[in-house]
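Every protein chain except one is present and positioned as in the full complex.
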Amino acid sequence: MEEKSMSDIKVKVKEKDLIKIQEICKSFDNKPGELINVLHKTQEHFGYLPAEIQEVVAQELDVAVAKVYGVVTFYSFFTMLPKGKFPISICTGTACYVRGADNVLQEFKRQLNIEVGETTDDGKYSLNCLRCVGACGLAPVVLVGDKTYGRVSPEGVKEILEEYQEK
Amino acid sequence: MNKIKLTIDNKQIEVEKGTTIYKAAKELGIYIPVLCYMNLEGLNIENKPGGCRICVVEVEGRNNLAPSCSTDVWEGMVVNTHSMRVINARRTVMEFILSDHPKDCLTCAKSGNCDLQDMAVKLGVREIPGQEYAEMSTYKIDFSPSIIRDLDKCIMCRRCEMMCNDFQTVGALSAFNRGFEAAVGPAFEMELEDSTCTYCGQCVAVCPTGALTEKDHTRDVINALSDPTKKVVVQTAPAVRAALGEEFGMEPGTLVTGKMVSALRRLGFDYVFDTDFAADLTIMEEGTELLDRLTKYLGGDKEVKLPILTSCCPAWVSFFEHYFPEMKDIPSTARSPQQMFGAIAKTYFADKISTKREDLVVVSIMPCLAKKYEAQRDEFKVDGNPDVDFSISTRELAHLIKEANLDLNILPDEDFDKPLGESSGAGVIFGTTGGVIEAAVRTAYELHTGKKLEKLDFEQLRGFEAIRKATVDFDGTPINIGIAHGLGHARKLLDEIKAGKSEFHAIEIMACPGGCIGGGGQPLHHSDTSILKARAEAIYREDAGKPIRKSHENPYILKLYEEFLGKPMSEKSHHLLHTAYFDKSRKIEIS
Amino acid sequence: MTKIKTLADLERIKNEMRSDKDLNGSQDNSENAVRIKVGMGTSGIASGARDVMDFLTEALEKRNIEAVVSQTGDMGYSYAEPTIEVRKPGQKPVVFGYVDVKKADLIIEKYIKLGEEVEGIIPVNYQTIDD
Partner (left out) sequence: MTNLGGSKMSQHKQIRIALNNCGVIDPENIKEYIARDGYLALGKCLTEMKPEDIIREIKDSGLRGRGGGGFPAGLKWEIAAKNQADQKYVVCNADEGDPGAFMDRSILEGDPHAVLEAMAICGYSMGATKGLIYIRAEYPLAIERLKIAIEQAREFGLLGKNLFGTDFEFDIEIRYGAGAFVCGEETALIHSMEGLRGEPTIKPPYPAESGYFGKPTNVNNVETYANVPIILRKGANWFNKIGTEKSKGTKVFALAGKIKNVGLVEVPMGTTLREVIYEIGGGIENDKKFKAVQTGGPSGGCLTEKHLDTPIDFDNLVQAGSMMGSGGMIVMDEDNCMVSVAKFYLEFTVEESCGKCSPCRIGNKRLYELLDRITQGKGEMEDLKRLRNMSNVIKDTSLCGLGQTSPNPVLSTLDNFYDEYVAHVVDKKCIAGQCKDLMTYFVIEENCVGCTACARVCPVGAITGEKKEVHYINPEICIKCGACEERCKFDAIIVK
């Protein structure tokens, strides 16, 4: 019987990425119980957690890749899509809601023409909601990257975006 | 002193500490409806996520309702299983579940055999308020060679996830997403075909809805049978005859061999043959291989690897291809009986009836879903023509028989056709855990020692224990035999081998609980494991009643060697009856 | 740092710190220093507390005012952030709200230098466990 390749499953990753992931997993002793910590570190490095990266993590920690995917899709902090150059997060905590965060969100959606969780075609902006950044005194709050904008009104949305137009 | 007294529906009962309300009620003859809960008694398989909330009951002194499947009783507990509060809650929860469930019952593969449907009937659901504006979760349907996944019908009972992970340790399935979007499936919602799924079908066997069903090939079979240019041959696996009757209302454990043959003949199959014949052939090949390796090993040949592992179970084959590729030279190279049958049918038998290979259609009736996948593996095809064209499950056969308006109960007993329909008792017991190795021992012992066995029943190889060990005395040479059913248990034995700690010379592995009788293609057991035991007993009964009980005494097998194959492990056997395995592990490659 | 092994060790550190009345850990024991704490919780920082702290540190040094500026956690007045607490030598601490760089400048020039009142003082509205 001739040796031929059946439908064997191959996952392709760049060598330096593979080494990085192995390094991260090793720093947690390749313990399956450290999966979430590993995913945090991995996302911190790569910006997101695409399928092939999850495959490597699964193999390194000896966890079924379906389980890794199960964990990644459970927690809203983890994302399988790359974020925009300027990730925009709108706080939709109660304090912000009560002070009109939804209108601000709608305005961002309108201006950027994307839905929550999406990234603009040029890869510049992505839009997300998050729950309470704890700056309730400044409600409604918007974050662009690490920068916080307080008391944002729908009218102020354009102004915020203009700041990043040239960048 | 660990007894607890409690009251359920005004009836007093005393039970062991640690008993759940559900089990205590059952002892009183009160059957609390359950949906996600599943207990396969005797197999150590229990699924109790407490997720569906159908089994809730009212417990005095407790604020909310208690899930009876997963709430332990306490001293003096007072339970009401049918208060109006409970009934309203159950029905409302059922309405919730159904509001996110497709209503295509008429064409659903599970219709008439669906736990969810039965529950809807039982709970008297007549409408789903707000259905017209209720959003439903949707996913794409996955058609794999063996299993169809329609997650729109998933109710998150987690039974499949438990079987795939805890029992089989395959890990192809996991809950993914959160909340309303949550369901159970492979990583990245990939198709099963791209996952490490072995197609064991145990997910299908336990699914309470139509979310997981077999890929149905009955239409293909009907087409073949209606084609006048084709000769259609059918083979039936041993476990089928011990379970098919259940689909026709017979007691579990009823043997329907003769009626099944008669039904198949009436369906129009040109030749009704028996996979058991091929099981005898497997023993000849595998037994010879075992003896060969054993002799060399005992003679001090360091190249020879032991233990030898059986290779009849296609899910098990996939399992070691996925997870233990470095050990792929340990299992016997013998093809499974299904494939041996196909290879012989399309050569030896085709010649006998002067039919061209492409005009002969081989259909197999299997208790198994992995057989569907196995039948379409490339190495079992000649110029694209598969040795086995269609593999259908016991359930599919039952559908065909019913569709043809035949009642198995009143059909006469008929005999298989010759020559591929003749089998020994050894071939029959292939259908249950321990059976393959027992059949092999019967033959290997006699061939090795040249002596006749006094007693053919090897009781120590039988039973339902997860991992069994036995030593058989081969005339002074003790042969250590291991048996495992369930891939998780198989994994333990493989890990031992990997670590160089295995004491066994031969190991039999079957993926399903109880072996093939508990296969993914069998009539659904609905969590009643006594059914599996009854099937196993039927198999042994059939064996005991056979005039020939050893494979090497099957005259048609001997004739096959004489006329066609030469001897076991011959050049021709090697070509037709043996195979090679592949490394299917998930590989990370540098791009 | 030798490890604390006894209650006495703990007491010793406590006394060291107490003698350095402002509790800011600096070795600057001067009685004449102005002590300033900047509320640097997340929302304080989000409101610009870091800029205020940087400004204060720099400006006080430039203007030759002996002062110790340190960070602390959320003072509780989210609505008025950034908030700072200023304690002039020998006086009770005063908390200012809505402090931006401009206001901080005003606080230095008016309150710290001249002792004049500056708008935005938040009265203490709680008792402590030692009250």
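Residue numbering begins at 1 within each chain, and the chains themselves are lettered A, B and C in the order written.
One rule holds in what follows: a residue touches a chain if its C-beta (ideal position, glycine included) is under 8 Å from a C-beta of that chain, and two chains touch if they have at least 3 such contacts.
Note that the structure is a prediction, hence the values are computed from the model and not measured.
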Out of all the chains shown, which come into contact with the hidden one? A, B, C
Could you pull out which residues of chain B are in touch with the chain that's been left out? 49-53, 56, 64-65, 67, 70-72, 85, 88-89, 92-93, 96-97, 99-100, 129-130, 133-135, 155-156, 175, 177-182
What chain A residues would touch the chain not displayed? 31-37, 39-40, 63, 67, 70-71, 74-78, 92-99, 130-134, 136-137, 139
Across the whole complex, list the residues on chain C that are touched by the chain not included here. 1, 3-7, 10, 13-14, 16-18, 23-25, 37, 39-43, 45, 70-80, 83, 85, 124-129, 131
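As a working rule, only the chains that are shown with their structure count from here on.
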Specify the chain pair with the maximum number of C-beta contact pairs. A-B
Computing the C-alpha centre of each chain, which chain sits at the greatest distance from chain B? C
Could you put a whole-Å number on the gap between the CA centroids of chain A and chain C? 38
Using Cα averages as centroids, what's the distance between chain A and chain B in whole Å? 42
Shared-interface residues of chain A (touching two or more other chains) are none
Listed in rising order, the residues of chain A that touch chain B in the complex are 1, 3-15, 18, 51, 54-56, 58-59, 64-70, 73-74, 76
Please give the residue numbers of chain C that touch chain A in the complex, ascending. 41-43, 46-47, 78-81
List of chain B residues in touch with chain A within their complex: 165, 170-178, 185-188, 193-196, 321, 377-379, 578-580, 582-591
